[in-house]
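Could you have a look at this structure, given as structure tokens, before my questions?
All protein chains but one are shown in place.
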């Protein structure tokens, strides 16, 4: 522990040497431009590898930088970052040589974490064809790391938090990056809107008010996967609308 | 509330009329044969629709009978049912006309639950080709209900709880069923081991002890998706084994 | 499995004997009056023990009927039941002889479920003084089962779902009940609003719109635990309001 406290003292001294008011300025409040979602791996400290200063990057780190759509830990970070702090850019950052991804590609059990790693195995399943085309196992693993990042960016885009923010005044931009332990460089996977557009007909949703507003044209991409009049009627007569239950949920 | 208490009194009276020792016998302990994972829908009470008596069926019910691999609520139910109670049969029971599945197939937002329903949208994504082949939207929705059940059974099979139990003395049997609100009948989807076998090379894992036992032949299906010697070395020289880190996790 | 299918057939036959249109009527839609949150224990099937019919009771069951405030499984059930289905009455139903509560009161490990049972141990901690006053261990355990139910009802009342519904046109009523395996009877713990009122100054929250409405007097009970002007300024000068960050979150 003394190592930690000493390191802290050195860091404070170095900051004060640069700017005697450094901490007073920071204590005023945060207005980070970035949300960083990265791996817990000790070799991938987000602010160091991106050269960002304290105050610039709101951060969540977990094993294998996974975005689980029912994980209230990450969802709280995301909702707060997007809706309250209004971050401009969201980065999902994986890294080649990720132990979590490697464990998911292995057939070993490591205990409770196996449940978490299932999320990465789901990426393997979705992209098995592409992965199997890569004969070199090292390159195949690198591609899995990249595909894992791309799918986690997609998982962000599946949330109503992001979908609503995308229709707001300042839509955040989502990026997928991979950090290479071997040379320290970040590689932009160039995930862009087309990454989500091809799944929008499945995951795209509209907030209730938006539908009601004639001025807001409902994008074609957000058409329901199965039309409501059909979905609500398929196993019997329509229920009494007096009951006030939304038809698509009331069956 | 009086309605509930009255209903309870009537039920107690009817049970005592059948057997004056009914409750004393039940209070001795539970040894359920079944684990039932079903929908929260009020029209699908598990024990009623299966004609099972109190004591027969350990039960978890959530919206759209979803098995999320990082949901400690359901995982606790599953681990306790399989490892402590040693249930013999696990049933995932969906139902045609499921409001949760219909909501997931729509493009509407319903609030916090949207996050949960992403799990069903993931089923749509996995089986989009098959679903699009079904022109009739009512039939397409029915098929989605079935596919959702099948994928949730698969999600069970992805857990180390089930995988280890499958190699134990009394492997549980997994079933997927759909209940039809229109006629009250349960339909067996005939999910069997082949439902998991085709994904075993991705999700299959072995407990550490099992690997070490020469007497336990490691099934071919549990070979790693990417061989360890490759996964651990792909971005640089192998680390010093003195460090004692499992190679596949240490990168 | 045949046992399940046979039981289902018998049940369908008995229902059709009572009313040939039974299933057509039910398939029209659900409008349940109750949300039942109970234990997974096989001996506590919610609809049977309450004498309620299919269609009356939306249901969630987990180990030891626990309400975890970050559990998206239960929160989704709750939000859907309260906001979409507009249930009138919410029942948390524990039972004497609960294996989960007994396990939490023991010092044994059962695996992954230990994490879940920590929620019950937290109830022990909150009520240790009262529990220790009960010399008879059987009675002490019965009281723990009751206190667990009461705390889970409180956990419901902590959610913004319930807090907002309580200020709506049709506030749901929360009840805590214990089922006695030994005689089949449900006991009402008579949890009422005072159960929450004493914690309202800690957990009470207001939706943003409500605050703004002068017509909605903010109840005294919802005063902040620490006043905002103090909470936001304590470690430095107030940040620039131009940044548009809510003061209490921006520090």
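Should a chain be cited, it is by its letter among A, B and C, assigned in written order, with residues numbered from 1 in that chain.
Simple rule for what comes next: a contact is a pair of C-beta atoms (placed from the backbone, for glycine too) under 8 Å apart; a residue touches a chain by one contact, two chains touch by 3 or more.
Computed from a predicted structure; not experimentally measured.
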item	value
Contact residue for the chain not shown (choose from A:77, A:134 or A:166)	A:77
Residue ranges of chain B at the interface with the undisplayed chain	24, 27-31, 70-73, 75, 80, 84-86, 112, 235-240, 243-246, 249-251
Chain A residues that touch the omitted chain in the full complex	1, 3-12, 15-16, 22-24, 26-27, 30, 32, 34, 40-52, 54-63, 68, 71-77, 79-81, 83-84, 89, 91, 97, 99-100, 110-113, 115-116, 161, 173, 175, 177, 181-186, 188
Residues of chain C (touch criterion as defined above) contacting the omitted chain	68-71, 75, 96-100, 102-103, 105-110, 114-116, 118-119, 121, 124-126, 128, 131, 137-142, 144, 158-160, 163-164, 180-182, 199, 202-208, 211, 222-228, 230-236, 246, 248-251
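Note that only the chains that are shown with their structure count from here on.
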item	value
Residues within chain B bordering two or more other chains	68, 71, 75, 97, 99-100, 110, 115-116, 181-182
